[in-house]
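A short write-up of the structure that comes next.
Omission of a single protein chain aside, the complex is shown with its protein chains in their original locations.
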Amino acid sequence: MSSIESRSAPIVVVKDLNKRFEERRGMFGRTSTVVEAVSGLSFSIAAGGSVALVGESGSGKTTTARILVGLEPPTSGSVSVDGLQVTGIQGVRMRRKLAGRIQMVFQDPYVSLDPRQSVRRMLDEVLRVGTDLGPEDRKTRIGDLIESVGLPARSLTALPRELSGGQRQRAAIARALAVRPRVLVLDEAVSALDTSVQAQILNLLDELRDEFSLAYLVITHDLAVARQIADEALVMRRGEVIETGPVDDLLHSPKEPYTQALIDSIPHVGMDLSRSDHP
Amino acid sequence: MIAWAADRMSRTGRVPFRVQRGGYLTWSAAAVLTLLVLVAVFAPLVAPQDPNNGVLSSSLAQPSGAHLLGADGSGRDIFSRLVYGTRASLGGPLVIVLVSTLIGGGLGLLGGFIGGFLDGALGRLWDLMLAFPSLLLAIVIVATFGRGLVPAVIAISITYIPLMARVVRGLVVSERHKQYLAACRLQGFGTPRIVFNHLLPNISGPLIAQLTLNFGYALLDLAALSFIGLGASPPTSDWGTMLSDGKATILTTANPVIWPSLAIIVTVVCVNLVGQAISDRLQRSV
Partner (left out) sequence: MLQVRDMTVKLPRDGNMAAVVNEVSFEVGRGEFVGLVGESGSGKSMTARSLIRLLPRGAEQRGSLELDGTDVLALSRTGLRDLRATRTAMIFQDPRAHVDPLWRVHDHISEPLRQQGISRREARQRAIQLLTDVGIADPERCADSYPDQLSGGMLQRVMIAGALAVEPELLIADEPTTALDVTTQVEIMSILMELKRDRDLATLFITHDLELASVVCDRILVMYAGKIVESGAAADVFARQFHPYTHGLLRARPPLSGPRSKLEAIPGTPVSGLDAPPGCPFAPRCSWVKPECERASIELRPAAPGRESACVRIEEIADELD
């Protein structure tokens, strides 16, 4: 397990992040509803550290993840990854710079891979675009990547539909690591997997963090997962941070009632299943 | 009944009885189409007689050694006219489909991918164009610019543009938000790469299906224009004009009408079968 005792300089710095969504309704788009998806979020991740954003749906954790990798522009605030300002990212060249620093593994391995590309073609394309490696070097790196994520060599020629959920997710992780980013955003990366496979992938992610000296931003609704691969966590609700701290502290001595409610909701022997809503 | 079958087919894209996909039927259809294309290319070698010169004395002759399928009202050999007709009747719809797909599909892709004002404006344009019955629109265009095969092809192509634009736009919009495309963006892929290497291949299945349907529509529309005299003009033979020529003497002999009708039906059916198979193959690999 990587620890954060030696606090290296932060590799991800988020300051006062805000994201507002406006939805236009009505015939001519005259009425609109405003959603504050993220409000005043600030945190940082140390190089090699792992931070979890924990929350339920609507908490803003996924929106934050998308902003961090540049898929969504924030309304205000700043995000920097390894010295590069993510906010205001324009053009393919800047995007490539960002790609070399931070990557994302998505939740659903069934939609996050191009159904028409074999694993090898996918990795090769990523390497061709993102690096200057020649064909031989690419081949070597592809081989190394496959081995690192625990996929057998024969999966290189497989299409996504020929792979199981766990294997697809491994392929997605290989893709994310291809251009050697320093930060990986795991957006509910194990939530769609069977429990037994989930454990394999969690173990893999831990190994990879050491092997590649990665920093993780773990987006999850599952406190147990957060504890397994993150050192600290931010509990989010409706765009705001409710509480932060080392995961074990949050679990064993939460300060906020919402955090306590989240912990109480985890199925455990002796949990209170009486109705709180019944008149 | 022929009209019913052809109409059912072009509306549902399917032959109106159960057909086994793939297998011998599709291959037969493909073979027939290949044959037709070869006939079109090598028409002068295949046709036994000059399609445009008729010997009046053999007007409406029945099938015989001299006239395999008989002769039409002007004494022209039906078989030869049919053979030469493949050029216009296959080439015309092909051009229509290509032009409308490139222009319409291209605009649909643009609108679907970029969205916003452009998409809205284009949408209104298509609404406007689709407000007119397509054949009527084509007639207006041809009547304005003169008759003939080329104006007819251009006119019909224009009326098909909104159709292709809408289809492609719909496919693009539903595919655009899929995560594998976001992953491409994250890897720093440029938009052309994302669109041509990833987006388009994944919508190719339904797109091809629509293309082949359109071929059938186009063939029928072109024949219809020719039938009312706004398309290919004599002596050019296309199957539609042949129908038109033959209708006056239909009570004497149906020959001049039956063979071009059959040719149209067979072509449309074959194109649909092959197109369906290609589309299935593309979609099954997902």
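Each chain carries a letter (A and B) given by its place in the written order, and its residues are counted from 1.
The rule is short, and it goes like this: a residue touches a chain if its C-beta (ideal position, glycine included) is under 8 Å from a C-beta of that chain, and two chains touch if they have at least 3 such contacts.
Predicted model, so just to flag it, every value in this text is computed and none were measured.
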item: Neighbouring shown chains of the undisplayed chain, as defined at the top; value: A
item: Of A:Thr33, A:Ser57 or A:Gln90, the residue in touch with the unshown chain; value: A:Ser57
item: Contact footprint on chain A, counting only the chain that is left out; value: 1, 56-57, 164-167, 194-200, 202-203, 206, 221, 223-225, 227-228, 251-252, 261-262, 264-269, 271, 273-279
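As a convention for this text, only the chains that are shown with their structure count from here on.
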item: Rounded Å distance between chain A and chain B, as computed from the means of their C-alpha atoms; value: 49
item: Residues of chain A defined as touching chain B within the complex; value: 69-71, 92, 95-96, 98-99, 103-104, 106, 108, 111-116, 125-126, 129-130, 159, 161, 172, 175, 178-179
item: Residues of chain B that touch chain A when the two form their complex; value: 178-180, 182-191, 193, 197-198, 201-202, 285-286
